[in-house]
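Right, one structure below, let's go through it.
The complex is shown incomplete by one protein chain, all other protein chains being positioned as in the whole.
Letters A, B and C mark the chains as written, and numbering starts fresh at 1 in each.
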Amino acid sequence: MTIELSELRDAAQKAFPADGLRPARDASWKLIAEMGWLMMPLSEEAGGLGLGRDAVATIHFEMGRVLSRAPLIPALLALQALEKGAGLADQAGWLERVASGEYVAVSLEPKNTIVASGEVLTGTLRAVADADMAGHLLVCAPGLVALVPSNGAGVTVTERPLWDESRRLFDVTFDGHKVAPELIVARDNAADGIAASLRAELLVALAADALGAANATLDMTVEYLKTRKQFDRPIAMFQALKHRCADLKTRIVSAEALLWARAGDPEASEVQLGALKALACEVFRFTAEEAIQLHGGIGLTEEHHCHLYMKRAELNRWLGGSADDLNEAAGRAALAA
Amino acid sequence: MTIELSELRDAAQKAFPADGLRPARDASWKLIAEMGWLMMPLSEEAGGLGLGRDAVATIHFEMGRVLSRAPLIPALLALQALEKGAGLADQAGWLERVASGEYVAVSLEPKNTIVASGEVLTGTLRAVADADMAGHLLVCAPGLVALVPSNGAGVTVTERPLWDESRRLFDVTFDGHKVAPELIVARDNAADGIAASLRAELLVALAADALGAANATLDMTVEYLKTRKQFDRPIAMFQALKHRCADLKTRIVSAEALLWARAGDPEASEVQLGALKALACEVFRFTAEEAIQLHGGIGLTEEHHCHLYMKRAELNRWLGGSADDLNEAAGRAALAA
Amino acid sequence: MTDQTTLDALRTEVRIWLAANAPKGWRQAEQTHEQFAAAQRDWFLKLVEGGYAIPHWPAEWPGGGRSLAEQKIIYEELAKADTPRLLLSFVSTFHAASTLMECASEEQRARYLPGILKGETWCQGFSEPGAGSDLAALKCRAVRETRADGDVYVVSGQKIWSTMAQYADKCLLLVRTNSDGVKQAGITFLLMDMKAKGVTVRPIQQIQGDEEFCEIFLDDVEVSVADRVGEENKGWAVAQATLSSERGLTLMELSYRMRGALSYVAELIRRHGREADTEVLRQFGVLSARVDSACAIADQFLENRMNGIEGLGDASIVKLTYSRVLREYALLGLKIGGLDEQYRAPITFGDLNTGNWMADYMNSYAWTIAGGSDEVQRNIIAERMLDMPREPKNWVVA
Partner (left out) sequence: MTDQTTLDALRTEVRIWLAANAPKGWRQAEQTHEQFAAAQRDWFLKLVEGGYAIPHWPAEWPGGGRSLAEQKIIYEELAKADTPRLLLSFVSTFHAASTLMECASEEQRARYLPGILKGETWCQGFSEPGAGSDLAALKCRAVRETRADGDVYVVSGQKIWSTMAQYADKCLLLVRTNSDGVKQAGITFLLMDMKAKGVTVRPIQQIQGDEEFCEIFLDDVEVSVADRVGEENKGWAVAQATLSSERGLTLMELSYRMRGALSYVAELIRRHGREADTEVLRQFGVLSARVDSACAIADQFLENRMNGIEGLGDASIVKLTYSRVLREYALLGLKIGGLDEQYRAPITFGDLNTGNWMADYMNSYAWTIAGGSDEVQRNIIAERMLDMPREPKNWVVA
């Protein structure tokens, strides 16, 4: 990790300390804007910090660690889309507003039924993050990327309560909504290019989130095992449990090595990032599953933190595409290599 | 286990004691014939013992335990096919000879390229067991079941040396061999029915073989762990290893419960037996894999027995059909249920 | 052993009775935990009336005196008819009953057993926050004091993981009456009234939204010496009798219920259009065989018990098999269900295989952790079945 990245990490840990799990969304959002994280990937020419994918991943990693409720992942995706949307009427204004805290929501699910006929949108966008705090949504349909007011004509926003209470997702239904000309971000190939790049960035972001959270899950579990006594000794002394923790540690650390290698490689393909995301999320899922088991009964209670990680882990598996789809694509690519 | 079955088991363990691993093929064959096992499934009217699938499985289980080299599985399949072949010219004579020790070889691989055009056989039969000691082979082609002299015209028998030295398999190529009329066992639907019933019996036999061997593998491993000392204590005292052995034991015992339930159920379908076989063979495979790891370096030496189980486990996975095929069929059936 | 004709007749009789009496639409009807508890009471009393609630009790009780083979048939049919599991009355009819029958005095039996059939429910006050797998380390303190109307134990401490204690009338309570010597030797077994002064029950909010377990806080609760089972400081042996009262029937029933619930997986595969996905098909095939093997090992365990042969560790094999297969069941559902399953959906109380896959997944932990965790079962299997050396007793930490 470079000095720049480790400084970012330290700042994030200071702003969001490990003992403040699931910090309130709105307060976090304010802090995130103050930290300047909303302008991280924006180029310096456009008034941003011009930081790379590895820097962004560093922050998402830390946000995963504390189970952040703030929609930083979608916010940065929207920002990156807008920066690529050269045809957008007031691009500079949008970038400035979004980088300084106006939230534009996006869908975290690549498979959607939305279609654009000319500028008219029909269909449903699933898994739109925190649509309740967004004035506008960024919609990617085949051949069209556009902004849509969340209270626009023919737009219905419905919250879908999740088991994971650290995130909020909405279904957004478009019943023939006509996009305003000044809100069109890109069309045709340019639009599909933006959609593809958002998919790629989303995959890295989720991998980072998952591995940050996996680290926190294991740390919490190991601490508990050292404290908890059964049969007159800390249960951390039982070799069967030690070996399971060591296996988790090994899986987390090696997946993390791949995360930093890929995040630092601008040439990494969407398929490679998908395989990384699938790996990272499976590592987190299994860590969270083992964490509950290793905690025993206390891990099954609402008041303990175990289940918060588990529920985020389960949700993370599906955002950005399922492991089955991502791994299948990776297998196909390896076959063609 | 009924008294009858446990008596059979005890007799088998006496005849083939656990310390006589991989007993020589020809001596075993003689002993097997003397024990009357070659007439087990034959009906009493036909001069056999009229024992059920569970009795046969009991013996295969014990033969798996000692890694028997004798081709009892194919021999009993041949016998059962011949008993069903009412059209066979000298059926009674054949049954008598086979039940008293004349070996008829069969293929242990359900997927073969053999075809019958009238009485003329073309193609290759893979995985024919111990063809070198057989005067005749029992061939199942679509629409035809027939006996073929192993030195017949247009018949080529080629040994294919295996990693598993407890079994011997041959490729048998038919280059337009014309079956003698008196050696035709069955045609058309009757032939396909026989082929199906052989597949089913093979699956149970292999499941029993695998679980007998898995038991022996685990027993050997646990004994070794109790004896071997590291860091001044028997390594059987290390909890991580105890838990792994307990998991193996659990998997073996519960798969075995399913074996006996299925072997005792005449209604069990080929698909159910296939799922059993896949489960049993995976349990054996994993047990053998863990056994080597738990033995450490000594398990990698030719002179130790570990690898003998592992190699049989690997081969067993493929005989009678692959786990992938069998599990897929079971999934389809469960979906249709 | 009961002959086959009697068994077949019983099966027919139970089926006919269930066709007329099994509750319908109960999953939909039970929206709150209180409704669930009320429905549990009703169903239990109906079973008492039908004569199927306590087949394992002695013959002098109505509906009792059934052989293990008969009990198995009753539970099989209850499972196949998809009736509600008997959760609220479980501690009463098994744990409390066998404690009373095996270890209690004549007076205690006369006083408490009839109430159970009238719907009086019991809970268990065994586990404590600091004593889970290591039950004997319990600290809940009882001091004997003299009162005008006879001696009492004054009990203070905390119990946890007490199933449905919020609805319980009575409690099987383990307390510490002596702190010297081996920890097992200072434990006393009491029968406590849950309405007694000083008893506070707090349901534990569980991660899937259920409230199956409670904490019980005891603050100078007085329990009459007449409600002590066995001698003072000899409660550990009584507790063993309590805990071994149910051997295999529940896991047999649950395995059969899981087999029936494979239909939820099939529906899910169809709903998501995965019928041609080789991996999904194979995993479903593997799961079916694993569920079948859980049924087979539960059946085998019961059959061996009927024949009087139960080996050391056998019960642990049955439990560990079931708990692992239950987890595999839920994991496959989650894998196929995808994002849809991450949206919160109403849970079914007291049911383990519901097709609400996140709830089923979370419920599966109740079996990998509670009632002797998978880790404890592995220790038992390694030490008692495989005869591997026990953990050293006297640890000198380096």
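Details
The rule we apply is simple: a contact is a pair of C-beta atoms (placed from the backbone, for glycine too) under 8 Å apart; a residue touches a chain by one contact, two chains touch by 3 or more.
Since the model is a prediction, treat every value here as computed from it, not as a measurement.
With respect to the full assembly, the chain omitted from this view is in touch with A, B, C. Among the residues B:A200, B:A214, B:L241 or B:A261, only B:L241 touches the chain that is left out of the figure.
Touch with the chain that is not drawn comes from one residue among A:L121, A:A134 or A:A275, which is A:A275.
When the missing chain is restored to the complex, the residue among A:M39, A:L169 or A:C245 that touches it is A:C245.
Although one chain is hidden here, its contacts on subunit B can still be listed: residues 109, 126-127, 160-164, 229-233, 237-238, 240-241, 292-293, 296-297, 299-303, 306-307, 310-311, 314-315, 318-319, 322, 324.
Listed here are the subunit C residues that touch the chain not shown: 277-280, 282, 389-398.
Taking the complete complex into account, residues 222, 225-226, 234, 236-237, 239, 242-243, 245-247, 249-250, 253-255, 257-258, 260-261, 272, 275-276, 278-279, 323-324, 326-335, 337 of subunit A touch the chain not shown.
Note that only the chains that are shown with their structure count from here on.
Distance between Cα centroids is largest for the pairing of subunit B with A.
The distance from the centre of subunit B to the centre of subunit C, with each centre set as the mean of the Cα atoms, comes to 41 Å.
Among the residues of subunit A, those in touch with two or more other chains are 238, 240. Each of residues 375, 378, 391 in subunit C touches at least two other chains.
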